[in-house]
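Note that one protein chain is taken out, while the other chains of the complex remain in position.
The chains carry the letters A and B, assigned in the order they are written, with residues numbered from 1 in each.
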Amino acid sequence: MLGKLSWDVIPFDQPLPMIASAVVALTILGVLAWVFLAGHFPYLWREWITSVDHKRIGVMYTLLALLMLLRGFSDAVMMRSQQALAFQAPGYLPPDHFNQVFSAHGTIMIFFGAMPFVIGLMNLVVPLQLGVRDVAFPTLNSVSLWLTATGALLVNISLVIGEFARTGWLPYPPLSETAYSPGVGVDYYLWAVQIAGVGTLLTGINFVTTILKMRAPGMSYLRMSMFCWTSLAASLLIVAAFPILTATLAMLTLDRYFGFHFFTNEAGGNMLMFVNLIWAWGHPEVYILVLPAFGIFSEVISTFSSKPLFGYRSMVAATLFICIVSFMVWLHHFFTMGAGADVNAAFGIATSIIAVGTGVKIYNWMFTMYGGRIRFATPMLWSLGFMVTFVIGGMTGVLLAVPPADFLLHNSLFLVAHFHNVIIGGVLFGAFAGYTYWFPKAFGFRLHEGWGKLAFWLTLIGFYATFVPLYAVGLLGMTRRMQHFDVPAWYPWVLVAGAGMIITTAGVVAQIIQLVVSIRQRAALRDSTGDPWDGRSLEWATPSPPPVFNFAALPHVEGEEPYWSIKQRAREQNRLRDEPEYEPIEMPRNSPTGFICAFFATVMGFALIWHIWWMVALGALGAFATFVVFAWRDKPEYVISAAEVARIDRANRSARREALATYTGPRP
Amino acid sequence: MSNADDRHAQRRDTHDLERYDIDTAPGDEYLGDTDVGSGLRGYVIGLGLATLLTIASFWLPGTDLVWAPGVPVALVVLAIAQMGVHLVFFLHITTGPDNTNNALALAFGVLIVVLVIGGSIWIMANLDKNLMPMNAIMNMNR
Partner (left out) sequence: MTAMDVRERDPYRIHGGHGHALGGPAPIRIVVGYGFWIFLLSDIVMFSAFFAAYAVLAGKTAGGPSGAELFNLRNVAIETAALLLSSFTCGLAGLAVTARRSSWFYVAMTVTFVLGASFILLELREFVHMVASGAGPTRSAFLSAFFTLVGCHGLHVTAGLLWLLTMMAQIFAKGFRDDILRRFMCFSLFWHALDIIWVALFTVVYLLGASR
């Protein structure tokens, strides 16, 4: 009846996960109770859960990402502290638990921290920058969000019910096959990633279509902002790479559930094929994460240097170059697997070549700043921190791209330090830059600068203090994922890394305080103009937060940096453009399809993990029924009257007029 | 710029649009070409060509017409030709200006397919050549 499920699967004997999950569960129950008792649920359901508005979906993605980053960070704290305590000692995490912690850390950080953060910012900003009212498929967008949330939920359920994978964030066979991982850990991984992966794929399709087919009048390709370009490249990579992940994990699933022999030791299976295929997805995935971050830095650096982006066209070319070449380097993740010198050399050279695209970008950012009037606000600090950190990470990456060097450094902590160097320094700093940069657009008030700057410096120093020792200890021969170690030479470095973690933790706390303080002081931090940073692209033409339809009349784009030219003209003539003729606007209706679909996906995923077959059928049937009901509806849109549009837009115009009247030249 | 200027600019762009910027959905034939008669002709031609190519594929390996080691190559060529026929006559993907985006997306997809399949085969064949077969290791352990 309940498959493999029984009371034994809840780890009552292990106090650590039990306490942690009890705290989390109580918090969630408390929040839910508060929502229901205070009568907020109808509002949440109507305005957020069923919302198909790209801005709301972007905010929810970002919220999910922030929560999951905290979860992944707590795993990181556990790993660093375990290793700091485990010199010639067992430490406090048993090996079995330690293995789950590092597997969950990687899985959560990549799939449920970094991805939703980047996708959330894309959701919030791309349609605004394109000058349109929504993405191509708004309801599908909501489905994507909730499927991603389903994946995150399944990973977190594994904390209490059963176990998580002990195989690392990529479940290499044969370890991940039933023979060596008989429990449900790998199954949790497979279904969580598979379901979230469908959501990500749909996002990719949605954004490719949006960017290629839905742009404001006059917005030709070479007038799009850099963030739209990098989002386009990342979406193309999602569309091209995620199906490979789906197929590869499906093969592993067939091995595990039905005794197929894709990757097994017996009957001709080839486990190296898994490594090959998973990295054919895995390397583009790196660029799926970092390309949007590059776009964010381009926006931020140009805005805060009060200059157009230097070398815009070379930037576009570099982005597309990276997009294509990222599919030609995947073997550098397994140089040591046994391919011959010819294959290794080919992929090593391709890897060195792809760094050229990034190099072009770094120089462009530096020349953008050169001669500019730079304002060192928090987003700009993150960008500067990124440039230095990412160059270091990139150089260690080029080092690892040399096959003979890789043979020495493979799977060492040097490698771990390298990819954290690029992912934290690139993706996370980019996400934080975007978060502080666009927060006022989403909510109508800025984040507190003081706490933001403190968070930046603590995170930056904490990062270096943690990962520079890992480079060193990696060169000394310490491999990754060690539950304990006995080499005295490593010990001081591991201790320093542990101390670095304390500084990073302070940075995380500062970031949380920043949010709380900002919300409490929101009246003082209010952005009434809709353009708090003296921005250059179209999102700053809308009020903060933007109305549901974004633009009362679609802007007419006449060049690069469309909002900058509108603003300059207004400043020269000292008057706004004439009021447009307001027309009624059709907007997509909200729909619970995404949420209901994700509910059935959760049921189905959970049932598949525990082999509860009747529940699988129920979930599949429910999901299909949801789609048919959705397909059957007759009125997908509602109309906002011209008078309402006019009322909202006139408020925006009067705020702009006021800003124009008090304008006193470029800010220092 | 005044309102009148704006409208002028808009008109200019609409004009450009009609000249350069005609676009169709994949699967749709170009407008003016959608009457049933010519549509039917397209499908019949497609069916005819595809049938011929299919028959050739099935018939070829049984004959001595092609040098035996060349048979796989010939089969792959026939398959690619047939896929092209399907794309043009059934899916209406052409290289016309109205189809630029559709064809570009297809080209990107084909590039990825070639890289994934070609790369995997190359890498795995190389590994096979360089690594000791599994049963040899098993024998060593015995």
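In this text, a residue touches a chain if its C-beta (ideal position, glycine included) is under 8 Å from a C-beta of that chain, and two chains touch if they have at least 3 such contacts.
All figures in this text were calculated on a predicted structure; none of them were measured in a lab.
Touch, as defined at the top, links the missing chain to these shown chains in the whole complex: A, B. Within the full complex, the residue among A:L254, A:M328, A:A405 or A:I640 touching the omitted chain is A:L254.
Per the touch definition above, the residue from A:T62, A:Q129, A:T209 or A:N421 contacting the chain not shown is A:T209.
Counting over the whole complex, chain B has residues 13-14, 16-18, 21-28, 31-32, 34, 36, 39-40, 43, 46-47, 50-51, 54, 57-58, 61, 71-72, 75-76, 78-79, 82-83, 86-87, 90-91, 101-102, 105-106, 108-109, 112-113, 116-117, 120-121, 124 touching the chain that is not drawn.
One chain of the complex is left out; on chain A, the residues touching it are 132, 136-137, 201, 204-206, 208-209, 212-221, 239-244, 246-248, 250-251, 254-255, 258-262, 264, 266-270, 273, 277, 280, 554, 624, 628, 631-632, 634, 636.
What we mean here is this: only the chains that are shown with their structure count from here on.
Centroids built from CA atoms put chain B at 32 Å from chain A. Against chain A, the residues of chain B that register as touching in their complex are 1-3, 6, 9-10, 13, 101, 105, 108-109, 111-112, 115-116, 119-120, 122-124, 126-127, 129-131, 134. Those residues of chain A that touch chain B in the shared complex are 208, 212-213, 217-218, 236, 240, 244, 265, 270, 272-273, 276-277, 280, 324, 327-328, 330-331, 337-340, 342-343, 556, 558, 569, 577-578.
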